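And then subunit A:
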Amino acid sequence: MDFQGIHDRLQAIQAPGLQGADEPREPDPENKKDKGRFGDPFVLVDAKLLPAFLQVCRDDERLNMDLVADFTATDPAKDDENLWINVQLLSIGQKHRLAIKCMIPKANAVMPTSVPVHRSCQWHEREAAEMYGITFEGHPDPRHILLPDDWVGFPMRKDYEFPEEYHGISCK
Partner candidate 1 sequence: MLTPIEVVEVAAASPASAQGGTNMLNELLAKAPRPEFVPDWVVPLNAILIGVGILVAIVSLNAMFGTWLERKVSGHIQCRYGPMRVGWHGWLQPLVDGVKLLLKEDMIPKGADRVLYVIAPALVLSSVLAAMTAFPLSREFFFADIDLGLFFILAMTSTTTIGVVMAGWASNSKWSLYGAMREAAQVVAYEIPLGISLLVPVMAAGTFNLIEVSDMQSGGFGVLNWLIWPWVNPLMLPAFLIFFVAILAETKRAPFDLPEAESELVAGFLTEYSGIRWSFFFMEEYAAMLLFCVVGSFFFFGGFESPLTSAAGGMFGDGSVLHQLAAFTTIVVKGFAGIFLMMWLRWTLPRVRIDQIMTMGYKYLTPLALLCVLLAGIWEVFLAPYLPWR
Partner candidate 2 sequence: MTSTAQETHEPTITRSDEEVVLDSGEREFMFDVRTQDMEVNFGPQHPATHGVMRILMRADGEVCTGAQPHLGYLHRCAEKIGENVEWLQYLPYTDRYDYLAAMNNNLGYSMAVEKLMGVEIPRRALMIRTICAELNRIGSHLIAFGTYGLDLGAFTPFLYMFREREWMMALFEKICGARLTYSYIRIGGVFNDAPPGWLSEVERFCDTFEEKWKEYCDLLMVNHIFVKRTADVGVIPVDMALDFGLTGPMLRGSGVDFDLRKDMPYELYDEIWKDKAFEIPVGTGEKGTLGDCWDRVYVRVMEMMESIKIVRWCLAAIEPGPVIADIPKTLRVPPGEAYVGIENPRGELGHYVVSDGGKVGVRVRVRGPSFVNLAVLEAILPGALIADAIAIIGSTDIVVGETDR
């Protein structure tokens, strides 16, 4: 199925939390400042309902998204209020992909965990949590994964300041 088909199907089964879709478009020739948007289309999903959405995508026989290929977060800009959650779904049976985006506010970066639906999210969520400071409620193992346990700060945020020293080893 192409993106349009997937989106229609999602609307037809009333997937929980579906907020809309964003598709690439050409730049507007009238407006010089508009550079357009390229790349992949994605669907926008409510972060609070993401686990339910993933479950629906997995269980629906025509979507059949049985694999979470990627689960990550993005900090779009320093002065942006939101963090993005980017999920890439892959269907082994139907051989199609779906990109999902959620917005969560930086000030209160809390969302439910998707581990009960896909265990592959476990490590991805741990990584996103330590890198962006997102709290995944109900995560079975909320420890740091890549960084040392006593690391301060969330390195992948755009406003992160590099440390001066760590355990007596200078970083300069």
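Candidates were picked such that all candidates are chains of the complex that A comes from, given by their letters.
Assume a contact is a pair of C-beta atoms (placed from the backbone, for glycine too) under 8 Å apart; a residue touches a chain by one contact, two chains touch by 3 or more; residues count from 1.
Here the structure is a predicted model, which means the values were calculated and not measured.
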item	value
Given options 1 or 2, the chain of this complex that touches subunit A	2
Residue ranges of subunit A touching candidate 2 (in the complex, touch as defined)	24, 35-40, 42, 66-70, 72, 74-77, 86, 88, 90, 92, 95, 97, 99, 118-120, 122-124, 131, 144-148, 155-156, 158
